[in-house]
Structures are given as structure tokens and as C-alpha cells.
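Heads up, this is only part of the complex; the chains shown haven't been moved.
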Amino acid sequence: MAIQVSVIGSGAEHEARAEEVGRLLAGRGCTVVCGGRGGVMAAAARGAKSAGGTTVGILPGTSPLDANEWIDHVVVTGLGHARNAVVAASGNAVIAVGGSYGTLTEIGFALVYGRPVVILEPGLEVEGVPRAKTPAEAVELVLASVAR
Amino acid sequence: MAIQVSVIGSGAEHEARAEEVGRLLAGRGCTVVCGGRGGVMAAAARGAKSAGGTTVGILPGTSPLDANEWIDHVVVTGLGHARNAVVAASGNAVIAVGGSYGTLTEIGFALVYGRPVVILEPGLEVEGVPRAKTPAEAVELVLASVAR
Amino acid sequence: MAIQVSVIGSGAEHEARAEEVGRLLAGRGCTVVCGGRGGVMAAAARGAKSAGGTTVGILPGTSPLDANEWIDHVVVTGLGHARNAVVAASGNAVIAVGGSYGTLTEIGFALVYGRPVVILEPGLEVEGVPRAKTPAEAVELVLASVAR
């Protein structure tokens, strides 16, 4: 089974970085897990696919048609925002790219479940969570955490 | 229907403040919602009952016997930590007393769902969330928010 | 803490029976738990309130305003249909009045969680689940189960 890394976050200004994170993760053989919809989620999945990777999208709604076109495997939760708990738990590690309140819940769940988290700069401020300056550094940090 | 205020958080050093928050909320006619278990959750419920109030406990596990003795109405979710989303959403407003990662998820969900949140000092740092110096101030702030 | 009985089901032709179930449960001192919305859910809550009882409504959506007017305590799950698991688990026992696929999930969860279930005739067919001919018999059966 491949290492799974959840890429979370939101914000149009963060999409290029999210795409780069997805591309680098796929290049390292990781499966990219995300929330399956648009914005940062779509960018991370698109990046992964551009590098020949595999993607899992964990949707809040009840229709698989809500998934963006770069999702290989669709998980349809019907749980609304509570699906954030599933996105966080389903990564062996988590990278946050931008984001707002929903991302805050995902970072919280990642910490609750003991998943290593890295926040890519610029991003949310959460005490005690390591930060990376570049997508490459974020990927290195989470992979080092998973290896430990 | 009474106004429902969710009291969230954890940490033994915060229990006296949580109890006072519960007592004051009950005195103002509010129902106290919490996670139903020990620590800050039990303290808030105990405070509410000491003032003749009503309490709802939203449990992570599958047994109603997990509820603390000050819970009037038990909600058994079986959802584990994802029940935090339900605790946050079930308050017309939310007061955070101490807390750690789980509390962070609850604050995030409260913001996602548009519930007014107040953090009682000392407490977590979440950008943009108003803070109160005393239990009385926290109760005033959330009730003012709900009234608007 | 009062005994909590979840009343589940749907179908306009079953509402009179659901109201009678709610009334009888309240008369026996039980809190009525339901899905918080219309139809059989509202009827059960209305019956309970008509007998001076207490009600808990566990909503699928994210707004407390979705609750019917006979709900005393609102649980806002935001979980969509997955909230059925919470409705089933939150009763010390469960009475099914009419119903369709959603009710089937609730009966299944009640059995998974070991909650006694009674199906009021006419109702769904689920192998091994006891059936009652009248609301009074349904209430007697579940209370006898809880007492054991």
C-alpha cells in the first residue's frame, strides 16, 4: 500500500502551490488524498495526476459527480463538513495549503489522530505545527515524519 | 426552545472556570450542551445543574453509561472524535474553556457553521475569535451574539 | 436521567399512531427522541408534549430552525442521513412506526448497538424484531425490554 498524504486547504491564491505539492507527492510514490472538490483540492489532485500519481477524493455530499476530474477513487460520505475528520484521518500525513475554518478542523483532527501535519507558508497559524517554506520542503517534512 | 450554548474544552486547570460558565448560563435560562464526558465537560454540566439548569451531553462512544452524572439528555453518537462537529453545531453559540486539538476542531466547526464563539482566557489562540477575561464576560458576549 | 425512547418512521398514514406512541411514552416518564423534522417525527414529539413530556430532536441538517415546534432540545448533526445512526443509538430503546429505507437503517443500527426495537403494526418487516399491534403494546414491550 502506498503512503497516503492528505492535502487540505483552500484559497485561489494557494492553488499553484497545492498543485506543486500534489506533483511532488506523486513523484515520491505517494497517493494524494483530498476533499475531492474544487480549488486547492482540485489543484492537488491535478498535480498528482500530471506526475502519473493516484488520487482519492473524499466528498462531503452524496453524489460521486461532485468529484473533480482528477479524482481516481471517490469516497462519497454524505457527512457535510464532518467529512473533514475522514480526510484528516485517511492520510498517513497531512499538508495544509492555505485554508480557513474547515482546514482548521482538519488540522485539529490530524493532531487528534496523531497524523504528522505540515503547514505550507503562508498558511494558518496553529501552535506547535511545523511549517514549510516551499512545497518541496513540505513534502520532505511529512515524508520524514511518516518514515519515523 | 431555550437558547443552547455548547461549552467545549479540556484541562483540569480550567474546570473551575467551566463550572462557573455552566452555572451562569443556566442562570440566564440557557441549556448547556457539552461532550458529555469528564473534565471540563462534566464541570460545565455540574455548574448548570447547580443553578437548576438543563444539560445535553453528546457522547463519542456507543454507550449512554459514558455520560457524566450531570447530563439530563444523552446523545449517543458512536462517531468518535467526529462527534465534535455535532457538539459545535448544536450550540446556538459556543464557549471554549481551555482545550487542545479536539477543541480546535470544535472551534473550527463552530466557525464553519456560523455559530458565535468566545474563547475564555487563558485558552487556545484562534485568529479572529473574540476572547473573554472572565466566565461572566464570556456568557455576556455569546448571549449578545445570539441576540443579534 | 429519564429513559429515552427513539421513535422512528415515516408516512402520513402512520402519524396518528406515532402521536399516540409519543403521548404514552411521556405518560410513562420517558423522553422521546426523534429525527426532529416533520411527519412521524413531529407527530411523536407533539404527542409527547401533549402529555407534558420532554423531546429531543436529532436533525440531519445544519440549522436548528429545521426542528419542528415540539422539540425541546435540538441536536444539529450536519451529517445528512448518517444521523440515523445517532437517532438509533440515542434511545435506550426504539419504536418504529411505518417507515421506509431510512427507517431500515435506524432499525439496523439499533440492532447493531443492542437497543431493543419494536415495530408497530403495520410496519417494515425485519426478521427477528418483535412487533406490536397497538401503540400501548409497543410502549409496554420496549419498557419491559429496557427494564431487563
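Each chain gets a letter, A, B and C, in the order it is written, and its residues are counted from 1.
In this section, a contact is a pair of C-beta atoms (placed from the backbone, for glycine too) under 8 Å apart; a residue touches a chain by one contact, two chains touch by 3 or more.
Everything quoted here is computed from the prediction, not taken from an experiment.
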3 chains shown - copies of the sequence in the complete complex: 4
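Everything that follows uses one rule, which is that only the chains that are shown with their structure count from here on.
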Same vs different contact residues, chain A with chain B, by half of numbers used: same
Identity of the chain that, by mean CA position, is farthest from chain C: A
Intercentroid distance (Cα basis), chain B paired with chain A, Å: 30
Touching two or more other chains - residues of chain B: 79, 85-86, 113
Residues of chain C defined as touching chain B within the complex: 1-2, 4, 31, 54, 56, 58, 62, 64, 67, 71-79, 85-86, 89-90, 92, 113
Residue ranges of chain B in contact with chain A within the complex: 79, 81-82, 84-86, 101-105, 107-109, 111-113, 124-127
Chain A residues within the chain C interface of the complex: 62, 77-82
